[in-house]
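A single protein chain has been omitted from the complex, and every remaining protein chain is retained in its original position.
So that you can tell them apart, the chains are marked A, B and C in the order they are listed, and the count of residues begins at 1 in each.
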Amino acid sequence: MNGDKLTRAFDNDWIGPALVSLVAIVVISIFQPSFLSPFNILVLLSAIAVNMLIALGQLVIIAVGQMNLALGSIGGLVAISFAAMMEIWQLPPLLAMCGGLAIGVAAGMASGYVIARTGISAFIITLAGLQIFKGINLGITEAQPFYGVPQSVKDFGNLAMAGPIPWLVLPMIVAGVGMWAIFNRLRIGRYILAIGGNRNAAELSGVNLDTTVIWAHALSGLLAAGAGMMLVARLQIGHPAIGEDWLISSFAAPVIGGAILSGGHVSVGGTFFGVVIIAIITQALVLFAIDPFVVQIVLGAMILWAVGINRLRELRVARAKA
Amino acid sequence: MSAALEVSHASKSFPGVKALDDVSLTLMPGSIHALLGENGAGKSTLIKIITGLHRPDQGEVTLNGQPVRFANPRQAVSAGIGAVHQERNLVSRFSIGENIMLERLGAHALSVIDYGKLHEEAAKWLRLLDLYIDPRRPVSSLSVAQMQLVEIGKALALQTRVLLLDEPTASLTPNETQVLFGILRRLRDDGVAIVFVSHKLEEVFGLCDTVTVLRDGRNACAAMPLKELARTDVVKMMIGREERIAKRAPRPRATTAPYLQLKNVGTAAGHRDISLSIRPGEIIGLYGLVGAGRSELAKAILGQVRRTAGEMLVNGKPVAIASPADALHRHGIGYVSEDRKQEGLILLHTVLGNAGITVWRSLANALGFLRDRSVIDRTAPVLQQLEVKTPSVYQTIGNLSGGNQQKVSVAKWIAAGVKLLIIDEPTVGIDIKTKAYLHDLIHELAERGTAILLITSDMPEMVDVADHILVMSGFTIKGEVENDRNYERVSQAIMSFIHSSAAA
Amino acid sequence: MNSAIRILALSAVSSLLLAGAALADPQTKVALVPGGPHPYFSAWEQAGKDAVKDFGIGAADYRVPQKWELSQQSQLLESLLSQGYNSFLIFPGDAVGTTPVVQEIVENGGQALALAGCLKDPNPALFCMGTDVANSAYLGTKELIKAMGGKGSIAHFTGFLVDPNTQLRIDAVQKAADETNGAVKVIQVIADIDAPQPAEEKINAYLAAHAAEVDGIVTTAWVPAVTAANALRKIGDKRIKMVGIDHDEVVLKAIKDGYVNGTMLQNPYGQGYVGSYVLDKLRSGCTIKDSAPWAKNALTAKFVDSGTVFVDASQVDTYVDAMRGITKTLKENFDKDFLACK
Partner (left out) sequence: MSIETSTPAVPEAAGGTSQFQKILFSNEFGLVVLIALAFTAFASALPGFSAPFSLFAIGRQIGIDTMIGLAMMAVIVTGGLDLSVGAIGVSAAMVFGWLCERLGLPLSVSIPGAILFGALLGAINGYAVVRSGVHSFIITLASMSIFFGVMIFLTKAEAFRGLPPEVAALGRLKLGGKVSALLAISVAVCVALSVFYRYTTLGRRVLAAGANPRAAEVSGVRTGWMFIACHALTGALAALAGLMVTARTGAAVPSMAGQLGQDWLLPAFLAPVLGGTLLSGGRVAVFGTLLGAAFVNVITAGLLQLRIGEFWIQACLGLMLLAAVLADRGRHVILRRRGLV
């Protein structure tokens, strides 16, 4: 196909964050040469792999013009269920994984269904969902982690596939390519973006709003489940606290990657480099022994900065057309 | 052959107002049918019925002879009734082709989209509309005219046989309008039935075959061929002749110093060289059709629209009003909004809460405390004088009739003792009795020395109430008419100003 | 309708009067309450059950707050007091923040002692029993320095800053290093990582960058010990020496495989078992001797060391006997020196 298809595939949102992460890598490796050591790359890529699924989980909800506060607690619930299935019911890892993904999708569909049917703002429903799923998590684990994670799962979470590339990168690639395909090639992805872009136009064009919103939340649940189980593998423990700190980074990466919060425009590539930037900054702060909580300040500032830029871009487009 | 679309004896009423009363419209295939009518004539309600947003209380809608009942707009679209509204119904970040083919992206949720075939198919429709643009381009990069054509293309792709265009030429350049008309004529020849809704009479006469005019929710005429009508006949039908000729004597032009003066004012909304002055006790009328820029001018006076040129004087002193709060508390200027539900009132709150909103600040004691008692003392006399019928001042205002609501939205400014009151379309959707009552009230206010700027497109109301009339069109003042209450003369003078400007 | 409201109000008041007397329960009911969910305290549950079996205590229940959060622990303690528990073994969520709720327990006829972590004086607890964390950290660092051949640089991974013991451990490790007057330096202290996710991120990130400059690792908190042991196994060259803490099977296995030189055992089981015993005794007539030989630490003047022992590869299979031995001597000391019973 001609050039147009190419430019459309690589929308220009990812170029900015890509450059920033490149510069960051170069600068840091100058001050700290061990930044590029194989072991460090392994650790960095593992963090990026997990956070990419978390960011994609929020991205698919931002695309439909909503927000998902329950992302973390769905991830946590799936994490402990995954570990429990392996420890208590002695299920083989693959079967437990399918069980985990099913739980994630079910939880996502439940909140999607309530949001779609009642028309109540996604914020409040997913806030209630956050508490309910976290409550179920605590009810099952009574705040005690599950230790019975089989060695095969532990290896998947920590060993390298080739050189410094960890196995965890596999699910990231599958999820990244999968979501890119959904957003750019599958009908459900275009319908999700259509609702986010112009809800009324979508409705008039025969897009079934309710089912599409439920689909979006199901995908979000699936991705949260994936991230939760990847963390169980990496931490080698089914810990009830998994997912508690996902909220901020799940918004920061997509927004840095050029996603429009009112919905309708997302960039999987941009989100990936958003995740890379956050991972680099988090690690840099540890390397330079800066207070770890500075990350929170930086993330908050980056959200405001990215939102501000998107807002300016919208105003410029609006003014150009008026 | 049977009518493509027929609305027969439709009636529709909302709480407090009867929007449509026994209205009919027949639309023959292969014809362009104009739908005309002033604000509040029920035009928008009829459009909503045709496009399936509302259902008529009585009467029925038939499509190609069969009666239909649309639960939602989607059903109307799939039944072949396409519509191009003012607000764009396109997904701006999608490509042109994808917008056109949004209906048929794929059989089921997970089907892969073949963009090659999709854009080829879309290009076919674009060529039909002489729009030679790459269908891959995102809609956000198009001009308004091009977007409109894409929407028409989208309707055609859905095998639309009935196409409704609502004010399509509002933001088009003259030659873009001609391009659009050429396409509409070609569609008409292909047998598509088109409903053309516009305020520009010269466009209607240039393009349409038949016309339906609505006034006060009823048919002024139904599907009359335009060939048999002159422009003035249509205008007469639109603005109607009020039997009750004004009984008020014309009032001599007051000679006191003007309270508000605008000197060749220009605004960001597009006003150019606006000059007017309003004296205390005087009622200045601002007549114009929808889109003439009258409400925007009012907003400019209140500081909600940025003033880019000229000067504004209050009591002879130049002022810069930053916000409605500034206008009210510093200069005593009030504004009765045309959009009662959104901008006029707070439906959730009580009558007292709405009537007193403008006086809270002045009634509060040093500490900012304020008891209902002092608010009631200030507002009850005004509510009583306006005969507002409400079970109590604590009644939620949303439960009151349209007429009573409008009385309260005027009462709050009277209670505030404003020196200049701008009233925008005061009697839209109001019953006849209350309408007459409001006219008397406006006169009474003027008698008591309040300067009034009356914005309306209801000709009889203008002639009955205003002392001096400014005619506005296309964001500029076209001319002034002294009001000697002679309906015939004054309405002709106004009409000539409006049409002269349009033709120029 | 009004009458219905009146009936409801009356029934509420009457139940109030009726239940007033529930609190004075003759039987000893002990509650073992940690600061939040953490593997270290799981031994308390078994200790409580054994104490009930061995000493015929009314009840000795292990109750865990849902989160490592001060108000959660306070809310649980208040609830337990209302449920009729009259004796409390508490790991303070905060050296000062837990004092008010202990004050309320004492004011309402209960008794409490700080376990495995101390409250800052003055405080209403009877006394504080736990590992002499400073001494344990000091001994552990000494062992590490010995294993490192007396020179090099140490990284210290420790627990929550909110945990009263953390600061004591940081100072103790620094003291041990200073005694080598320069030969051994503490080049990095990473705190606030006593949970799997932060531990994983911070320790791996640090080792990834600084493994070359580090010769020895001392960990004075359960989870960092496990994560560091796994990290050293991943690096695999056994160059970096490490002394861990507590008895997680990952750490013990790493000791066997030679990746970790040894671990400083604490005695959570003994703390829970002997603590329940002492509280039961105090409710059945015994009192604390004025001449009790209290030890002292940075937080409190009434401290009892529940014992610590360094376990290296040789004793790693027999560490359970060592712990049981310490518990037995601890109980005997209490009977002999601390309790005066009629």
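Details
Keep in mind that, in the parts below, a residue touches a chain if its C-beta (ideal position, glycine included) is under 8 Å from a C-beta of that chain, and two chains touch if they have at least 3 such contacts.
Every value quoted in this text rests on a predicted model; they were computed, and no experiment measured them.
Although it is not drawn here, the omitted chain touches the following shown chains in the complete assembly: A, B, C. In the complete complex, the residue from A:28, A:114, A:256 or A:275 that touches the missing chain is A:114. Considering the full assembly, A:136 is the residue among A:102, A:136, A:209 or A:281 that touches the omitted chain. Only one of B:266, B:398 or B:417 touches the absent chain when the whole complex is considered: B:398. Within the entire complex, the positions of subunit A that touch the omitted partner chain are 67, 114, 118-121, 123-125, 127-136, 138-139, 142-143, 244-245, 247-248, 251, 261, 291, 293-301, 303-304, 307-308, 311. Residues 15, 302, 304, 323-325, 327-329, 335, 337, 342-349, 353, 356-358, 360-361, 363-364, 367-371, 376, 380-381, 383-385, 387-388, 390-396, 398-399, 412, 416 of subunit B touch the missing chain (whole complex, contact as defined above). Mapped onto subunit C, contacts with the missing chain fall at residues 1, 5, 8-9, 11-12, 15-16, 19-20, 22-23, 63, 66-71, 74-76, 78-79, 81-84, 94-100, 103-104, 108, 120, 161-162, 192.
We take it that only the chains that are shown with their structure count from here on.
Shared contacts of subunit A and subunit C, meaning chains that touch the two of them, come down to nothing at all. Here the chain at the heart of the shown protein, by mean C-alpha position, is A.
Across the assembly, the mean Cα position most removed from that of subunit B is the one of C. Centre-to-centre separation between subunit A and subunit C, using Cα means, comes to 37 Å.
Inter-chain centre distance (subunit B to subunit C, centres taken as mean C-alpha positions): 74 Å. Those residues of subunit A lying in contact with subunit B across their complex are 1, 4-5, 8, 185-188, 190-191, 193-194, 197-198, 200-207, 211, 215, 264-265, 317, 321.
For subunit C in complex with subunit A, the touching residues are 36-37, 39, 42, 64, 66-67, 188, 192, 195-198, 200-202, 204-212, 230, 234-235. On the subunit B side of its complex with subunit A, the touching residues are 73-74, 77-78, 87-95, 98-99, 102-103, 105-106, 108-113, 115-116, 134, 136, 140, 144, 154.
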